[in-house]
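There's a structure below that I have some questions on.
For this view, one protein chain was removed and the others were kept in their places.
For reference, chains read A, B and C in written order, and residue numbers begin at 1 within each chain.
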Amino acid sequence: MKLHEYISKRIFADYGIPIPEGKVAKSPHEAKQIAEEIGGQSIVKSQVLVGGRGKAGGIRLAETPAEAQKFAQEILGMEIKGLPVRKVLVDRAVQIQDELYLGVTNDRAARKPVMMASAEGGVNIEEVAERSPEKIIQCHIDPVMGIQNYQARDLAAGIDLSRELWRSFGKITHGLWEAYVENDATLAEINPLVVTADQKLLAVDGKMVIDDNALFRHPDLEELRDLDLEADSEIEARKHGLSYIKLDGDIGCMVNGAGLAMTTMDIIKLFGGEPANFLDIGGGASAEKVTAALNIILTDQNVKAVLFNIFGGITRCDLVAQGILDALQEVDTDVPMIVRLVGTNAREGRELLKKAEMKTADTLAEAAKMAVAAAKG
Amino acid sequence: MKLHEYISKRIFADYGIPIPEGKVAKSPHEAKQIAEEIGGQSIVKSQVLVGGRGKAGGIRLAETPAEAQKFAQEILGMEIKGLPVRKVLVDRAVQIQDELYLGVTNDRAARKPVMMASAEGGVNIEEVAERSPEKIIQCHIDPVMGIQNYQARDLAAGIDLSRELWRSFGKITHGLWEAYVENDATLAEINPLVVTADQKLLAVDGKMVIDDNALFRHPDLEELRDLDLEADSEIEARKHGLSYIKLDGDIGCMVNGAGLAMTTMDIIKLFGGEPANFLDIGGGASAEKVTAALNIILTDQNVKAVLFNIFGGITRCDLVAQGILDALQEVDTDVPMIVRLVGTNAREGRELLKKAEMKTADTLAEAAKMAVAAAKG
Amino acid sequence: MSILVDKDTRLLVQGITGHEGLFHTEKMVSYGTNVVSGVTPGKGGEWVLNGKIPVFDSVKIARKATGANTSVIFVPARFAEDAILEAADAGIETIVCITEGVPVQDMMRVRYYLDQRNVRLVGPNCPGVLTPGEAKVGIIPGHIAEAGHIGVVSRSGTLTYEVLYALMNQNIGVSTCVGIGGDPINGTNFIDTLRMFEEDPQTNKIVLIGEIGGTDEEEAAKYISTHITKPVAAFVAGRTAPPGKRMGHAGAIVQGGTGLAEDKIKALKNAHVRVAQHPEEIPSRLTI
Partner (left out) sequence: MSILVDKDTRLLVQGITGHEGLFHTEKMVSYGTNVVSGVTPGKGGEWVLNGKIPVFDSVKIARKATGANTSVIFVPARFAEDAILEAADAGIETIVCITEGVPVQDMMRVRYYLDQRNVRLVGPNCPGVLTPGEAKVGIIPGHIAEAGHIGVVSRSGTLTYEVLYALMNQNIGVSTCVGIGGDPINGTNFIDTLRMFEEDPQTNKIVLIGEIGGTDEEEAAKYISTHITKPVAAFVAGRTAPPGKRMGHAGAIVQGGTGLAEDKIKALKNAHVRVAQHPEEIPSRLTI
């Protein structure tokens, strides 16, 4: 789960990382008030969970509170990369001398967290990594011991940080590490970490991504989830414990298991079709769950056929079959359905479906071919 | 550094361990007030850093506040094993059903902390360990990972704790572990950990020992040091960075290095003498340090001879010799002194001493024999 | 012969009194797996499956009482770290963690702890291990595989069943099927399993089932070209998955240029692995 800049920075501040004075506003009037409190120049920043806000005009430097209000007015009406701007952060403007990068994330190959620093902050760090990887200093951290002082110094030395700033940089690395660990982040980064004209370090922009699997430990963060990020259908799916992603094709898929769901998409494509979605109904799918899933699939107007591919392991095929039949009672549709059931109680499931005159397939390839044909009408 | 019961329990409470309601008092009147606040029966407990307080009459059950005042009066005048009682803890009395033991300490052989639990609490745990070691359940803890829930359950199962109390016991083990780690304790123990008549766990007595080497991280704890524990001479020694322990013999020793100081004591005994003290002046001893050390040694009226044994490594023998001569200018004494100097600048040191007509020795054995002879007069 | 689990497996079920634990314990017992005991803290002394299997309060006690050498974990995600550490500390040799949704930082700590010890973890978020005819440890349906000489290793769940089913339909038997799980940090990876299959005399050929995300398949390909003499067939899921979207498995995120199915397929082909276009093609890739 991605956190907004203003939330990430607030968390950083809780861990002793210096951030610019500032507050979040939902209206131009609020933005003006905040700018007045701050005094002097301020930065009005759109709070949306995508990169490239600056280029899109979503970050503006205001000379006066009145200008802050004006910019907030403009920005709060914008959409950036398809996402509506609902909040702006109004921060005190700072005199920037240098822009650094500092981040911590999981290195899955090393099975350890890695902290990264670069003297080239303020830009997309992936681009720096590609263009000149030697400019990113990496330091693996023992997940149990945590970051050590010498590691912070190695990073500081690696990016040629002025020695007067080492102590402050050390505190920031420790704070960022703790923010990462204690919030179960998979990413915590400061970009840019600014060296101000008066020789101080300041986290001017911040980003955190929280491990969805660990949200049970952070109910306060879960509440901050930005639903704008997801299509309504994806939100609806999550409510029912389904994993759904909308795609651009015309063959709806309902599958149990993520790997098999991807495989089903692949095979549809292999036989000339286009999948309309990824949908994993998970284990032990009940009739209610199947109904919800079918409803979600069919809200997509592009869908011209639906392929059910259920491999019964934990999931019992007869229950799934009953779920499909029950769902069809509730859902009014003439989209053709192709069902493939294999595994636990598959025979019973197929019996039920045959009675209801549903199209069934034995193999995955056959099912895919039937779905492609059905979608082409 | 040992912490008093009331301080240890206050720390435990900070880590979520339930303790009885209570406060510390310095006067009988205060004790009465606390007993009134608590209401009902109270326990008046002497706060001294030795075991066996109960047997010595230092722990009394008061039925009324007036009685609490009376007992406090009696206890505050006592000496227990040579230590004066200056404070009493007045705790609410609890109905005890069972007394358990729970403690965490360092196992130097395993190089790890070990948590121990026993169903036989309320008594000297060393005695239990000797009498029936199987009644103490031990669990080594990874110093970096910390205690795990399953380890707390293993301890609970090991002492046959009623299952209704496992959750509370788990919280107490975690609290005790954190109290131990975050305060750099070498021992943190609850004895007894009481199961009350209404089926709750309560830390009725507590003890912590803090690693002296780590006190720089805990200036607040350093301030709580109980100076009653140490002889005045030992306190004076610590002020000067000396390590001094008074013993019962008549040959004062001033040595650099703990191992060599013990060896010097051993060899005095080997040749028929009795050491009056252990004294390690440490490395790089200055004239001031030697003066202070000599003063401390000579405050012991039993001292009939002083043996200086200095092996110059870091310490320069000529400086030590000068220190001795300077000290003798300031200290008015006719106690005979035997000096042995070896190592860095030993020749220069011996020259200085010879000029001052001090007795010197070449070998340790010779020095010890001379000291024994001098002490016997 | 086979790998990881077999007739000598003495299985302990952690979380045996839970809904999932109990359901699958029955399936494992029916299959013939030697389930010797279960653990649910606070329920020690109870019995499950009509008094057939004793429940203990801790793995330590259960192991002492019943000689378990292998454990399968069905506890909820928030308790998985503790359950794995408990099993490792109690001397269990092989731990299979079915639980899905274990936080990644928990798994980093688990790896730190296990790396210091001689213990094998499979999973988490995996379907478990099946040695047909000998032992079923986890949730892989027993009736979709026959004993034979093909070693199967997979990051996926139901997709694995699909492959097993396809093999069975062609009368191809399996030595052991190992579901290593789809999480970014897990106990056993492709290389560990490939090494075991290479050393296992019963295994003649190997099937590897990968998916998008991470670089495990690429590393496996490198290992195959230098260490594996037995023929390997493979399938990689996710060629049509859009980059950056989360596909259910935490591991299946395409990150910054790596993790794409096409790269994995290319690496495997370079290592002379026969890559199938869909799972039902796997049997033919083994026989031609």
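Here is the rule we use: a residue touches a chain if its C-beta (ideal position, glycine included) is under 8 Å from a C-beta of that chain, and two chains touch if they have at least 3 such contacts.
Owing to the predicted nature of the structure, the values given are computational and were not obtained by experimental measurement.
Trainee: Give the residue, chosen from B:I96, B:L298 or B:L364, that touches the chain omitted from the document.
Mentor: In the full complex, the listed residue that touches the missing chain is B:L364.
Trainee: Of the residues B:M262, B:L325 or B:A373, I need the one that contacts the missing chain.
Mentor: Touching the chain that is not displayed is residue B:M262.
Trainee: If I consider the whole complex, including the chain that's not displayed, which of B:G16, B:G39, B:G77 or B:P143 touches that chain?
Mentor: Answer from the full complex: B:P143 touches the omitted chain.
Trainee: Please identify which residue in B:L165, B:V181 or B:L298 touches the non-displayed chain.
Mentor: Of these options, the touching residue for the absent chain is B:V181.
Trainee: What is the set of chain B residues that contact the non-displayed chain in the whole complex?
Mentor: These residues of chain B touch the chain that is not shown: 106, 108-109, 111-113, 126, 129-130, 142-144, 181, 184, 186, 211-214, 216-217, 243, 245, 247, 255-263, 265-270, 275, 278, 280, 311-314, 342-344, 363-365, 368.
Trainee: Determine and list the chain A residues touching the chain excluded from the picture.
Mentor: Residues of chain A in touch with the missing chain: 142, 145, 148-151, 153-154, 157, 163, 166.
Heads up, the rule we're going with is that only the chains that are shown with their structure count from here on.
Trainee: With respect to inter-chain C-beta contacts, which pair, A-C or B-C, contains the greater number?
Mentor: Between B-C and A-C, contacts are more numerous in A-C.
Trainee: Go ahead and note the Å separation of the Cα centroids belonging to chain A and chain C.
Mentor: 28
Trainee: How big is the gap, in whole Å, between where the Cα atoms of chain B centre and where those of chain C centre?
Mentor: 54
Trainee: Please output the residue numbers of chain C that touch at least 2 other chains, ranges allowed.
Mentor: 109, 112
Trainee: Identify all positions of chain A at which a residue touches two or more other chains, and write them in rising order.
Mentor: As it turns out, chain A has residues touching two or more other chains at 144.
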